[in-house]
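One protein chain omitted, others in place.
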Amino acid sequence: MSETTYLEAIRDAMREEMQRDESVFILGEDIGLYGGAFKITEGFLDEFGPDRVIDTPISEAAIVGAAIGAAHMGMRPIAEMQFIDFIAPAFDMIVNFAAKSRYRTGIGAGIVIRGPCGGGARSGPFHSQNVESFFANVPGLKMVAPATARDAKGLLTAAIRDPDPVLYFEHKFLYRRIKESIEPGEEIVVPLGEARIHRPGTDLTIVTYGAMVWKAGEAADRVSAEDGSELEIIDLRSIRPLDIGSIVESVRRTGRLLVVHEAPKFGGFAGEITAQVCEEAFEWLDAPIRRVTAMDTPVPYAPTLEDRYLPQTEDIVAAARWLLAY
Amino acid sequence: MSETTYLEAIRDAMREEMQRDESVFILGEDIGLYGGAFKITEGFLDEFGPDRVIDTPISEAAIVGAAIGAAHMGMRPIAEMQFIDFIAPAFDMIVNFAAKSRYRTGIGAGIVIRGPCGGGARSGPFHSQNVESFFANVPGLKMVAPATARDAKGLLTAAIRDPDPVLYFEHKFLYRRIKESIEPGEEIVVPLGEARIHRPGTDLTIVTYGAMVWKAGEAADRVSAEDGSELEIIDLRSIRPLDIGSIVESVRRTGRLLVVHEAPKFGGFAGEITAQVCEEAFEWLDAPIRRVTAMDTPVPYAPTLEDRYLPQTEDIVAAARWLLAY
Amino acid sequence: MNLSTLVREDMHALYRFLVLTRMLEERLETLFKQGHIVGGLYRSLGQEATAVGTAYALQDGDWLAPSIRDAGALYVRGLPPIAMLRQYTAREASPCAGKDNTNHFTIPELGLLGPISPLGTQLCVLNGISLTFRQRGEPRVCMTYQGEGASRTGTSHEGFAMAAALDLPMVIVLEHNRWSFGTPSYRASAVEDWADTAGAYGLPVRSVDGNDLLQVYEAAREAVERARSGGGPGVIVAETYRMSGHAQHDSQKYIPSEELDEWRARDPIGRFERVLLEDGWLSDAGLAEIRDDVDQELTRAVDTVLSEPHPPAESSRTRVYADPRQDPPEPWTRTLATESEAR
Partner (left out) sequence: MNLSTLVREDMHALYRFLVLTRMLEERLETLFKQGHIVGGLYRSLGQEATAVGTAYALQDGDWLAPSIRDAGALYVRGLPPIAMLRQYTAREASPCAGKDNTNHFTIPELGLLGPISPLGTQLCVLNGISLTFRQRGEPRVCMTYQGEGASRTGTSHEGFAMAAALDLPMVIVLEHNRWSFGTPSYRASAVEDWADTAGAYGLPVRSVDGNDLLQVYEAAREAVERARSGGGPGVIVAETYRMSGHAQHDSQKYIPSEELDEWRARDPIGRFERVLLEDGWLSDAGLAEIRDDVDQELTRAVDTVLSEPHPPAESSRTRVYADPRQDPPEPWTRTLATESEAR
């Protein structure tokens, strides 16, 4: 057993799928000769050649467009956004071409668009965003956000094999901070749309995803140690499809729900979770559903500001205590 | 008093603001020589000349970009999207440049981006969308969606005068269907962030905006006539800032909330409303908050399909009855 | 000009495609006025030769992505005319099953990639198809079209640049028809010679009279052959004119009538007829016979289509995802209605 980082898990998922399936290829900026801004695709150009590891111009719309076309032909392209923030210039292509293709024409666009998201790395307003809410209201898309190395590998493998367009949000703060034992070459497939209980508990349900799973974990440990209450943490893994069944099952047991995400609050994805739970578990709720999120501002650069902007472990602790005391 | 259509109200707001304030100007595709795809700016080129009514190339990002730059210089530009669907290629410019400008640099981007949204006109997947949720999680933006002719005029006037970037969604289905008495030249300013009680009621609160206000009104009339229950309809007018105070006040009175919007359900703006009401009026809720929305698909072209896709008056009636019976 | 490969059957077929394109659109206009078409209707009047001539240079297995004004190219690729009628009238049997309109369909068997409304996107997607040809070592070619207005979109630029950077087997036809919606191209750009735009990508370019079918064909053949033999992408600038309004609702009153007169004299169908007559490919009677034949086919097709059903409402929620279980359920409010009826 070797320790695999979150970043290596992403690399391994791509490399192993490329070895298994000739139709898998990658395209993006600086991924070939340079090996990727975070060196995720280091060595890929040598191993797979320039027709499967394609250095493109700085053209996110054209990158996603080419991926769609190749997918129409039965290929399984992975389009890398150097930072997920740069998905914005490809917004039209994703929302209007990729997402609607199958519905309109019967021909799907089974592509993966992946890139580093999230804050905490002091990267300022344009290299730290979480973009899931931009796409949440777009039928036809799927979205995943792994928190662990195994899930990073398993969700990416599943995303590559999925016949629909999948946005894969990898959290840059976790790249080298999270490690797990994964057998080299071990095939892991985490089905899209299945949440994971990250920590079982009885008193309060926390629904979250991405890097916030770990802050929620810290908070749960503190509340358990200091107050003796047990928080259940559900790591969504998939944002769409949403495993509402698992959430509702948990909320019906605990009677309390806290939704945590790193994106700002207003218009964030917590709203959808709240609405669905309200619809399906209203009678079981012993307290209002509450949210812990980033503040409603852009992501600031200075560490003093970014720390204040981001949801912190203490926020989750405070929210949990408030809910438990309700 | 003359009858002014929703479309004319939009035209009048722009024309009158352009007459009042030299710094107001319009730019967009086919708005000058042609007078706009819906003829909203007919006659403007003659009246205001080519430096204030600017025909641009087909370049939504550049249109919004130029508006931002002009706003930096103290101008008050109105950028027209021929259909609001074509805001997608300008997504990056709006979310990353316009929205974050003041926060980052202290220099605001007081622009208006307006365009026809919404379905019912048999315009297919790319000329019928509602795009508010794409932008809901972006701090720095404001969004409005008028339902009446007076609000169309008053919100647009307020948006033009507002120092922050405002997305103005005008519903094409209402253009020529909605009329109201407005004195020619009458200055109407509807402050951003203030909802309006479209119909007072005691038994259930419906929160909605845009064209759905009218379907909600039909439903309320039917429920009142057939069941004797009185539904209160809150027309949001502004989506961001959200007048949560008015919503909460109403829900605390009625104990029941139905959120209605034309965009698809999953990840739609109803989630945010649900979450905020859950946070602020949980104890007053006698029933789960429910949603009536379009289906989670693209907007189909065939009338048979589009009618099934869109939320209909009967859906609102059914939902209201379900909630009242809860 | 090297047209040695075109034989009599080709000349007849080309003529047929030209008149089919025009006459079918005339039928669509009628259907529109009769209320059978509820969405936008776009014509290619005056530009038929560009679409037909370029598409005729392709082979089986190639792919083509038309703009809204390249209906003729679709018939050349084998689209049955009735499919177009079904599509515009939103029939269940239409290529998009009523879910989308105009020529927004993708039909892999015919090598057709439909556009979507946001301009420029389709070129980027077609790049991916041609990339796959190259990855698989197949000598297949892609062809697409772009109005000069659309060429101003950022997305189109990225598509051109990507095709060039990856050296893809692509032929891009820039249709300079003088107008983009209600704006003349000189007003929305400072470009004088649209062939210069290829320089931004380092691509070879050739300008043609887009209303001269054989000239168009010849340029396309050259570009297609170069692309097929690994010579990379090429651009063709077709100088032509949009003889109708942007769409049905557009009265075109902003267009100077002299301009229309001038271009009417260069009508591509009339010009090709003169070639056919002068060079002895067809007699007047032969021309009439083809036109009649098309007319009868269209009459039958229209009759058939009008008797066909629209898509059933229930199908509005299908085909969002590959797995039907992931498609959205019926809205709860409608399930309620059904439940209460059942009770």
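Each chain gets a letter, A, B and C, in the order it is written, and its residues are counted from 1.
As a working rule, contacts are C-beta pairs under 8 Å (C-beta built on N, C-alpha and C of every residue); 3 or more make two chains touch, one makes a residue touch a chain.
The model shown is predicted, which means the values in this text are computed figures rather than measured ones.
J.: Since one chain is left out of the picture, which of the remaining chains does it touch in the full complex?
T.: A, B, C
J.: Out of A:17, A:85 or A:180, which is the one that touches the chain we can't see?
T.: Checking each option in A:17, A:85 or A:180, the one touching the absent chain turns out to be A:85.
J.: Tell me which of C:44, C:67, C:94 or C:153 is the one touching the absent chain.
T.: Once the missing chain is taken into account, the touching residue is C:153.
J.: With the missing chain put back, one of B:14, B:45, B:93 or B:174 would touch it. Which one?
T.: Final answer for the missing-chain contact: B:93.
J.: Out of B:77, B:115 or B:146, which touches the unshown chain?
T.: Candidates B:77, B:115 or B:146; residue touching the omitted chain: B:77.
J.: In terms of residues, what is the contact footprint of the unshown chain on subunit A?
T.: Where subunit A meets the chain not shown: residues 29-30, 32-35, 37, 55-62, 82-83, 85-86, 88-89, 122-127, 265-266, 290, 292, 295-298, 300-309, 311, 314-316, 318-319, 322.
J.: What does the interface between subunit B and the hidden chain look like in terms of residue numbers?
T.: Subunit B touches the chain not shown through residues 25, 51-52, 54, 56-57, 59-75, 77, 89, 92-93, 96-97, 100-108, 110, 139-140, 142, 162-164, 193, 241.
J.: Footprint of the hidden chain on subunit C, which residues?
T.: Listed in rising order, the touching residues are 120, 152-158, 161, 164-165, 167, 187-192, 196-197, 199-203, 232.
In the analysis below, only the chains that are shown with their structure count from here on.
J.: Taking the mean of the C-alpha atoms as each chain's centre, how many Å separate subunit A from subunit B?
T.: Here subunit A and subunit B have centroids separated by 31 Å.
J.: Using Cα averages as centroids, what's the distance between subunit B and subunit C in whole Å?
T.: Each chain's C-alpha centroid was found; their separation is 35 Å.
J.: Check each residue of subunit C and list the ones that touch at least two other chains.
T.: 96, 99-100, 104, 116-118, 154-155, 320, 328
J.: By the touch rule stated above, which residues of subunit B touch at least two different other chains?
T.: In subunit B, the residues touching two or more other chains are 85, 88-89, 125-126, 266, 290, 296-298, 300.
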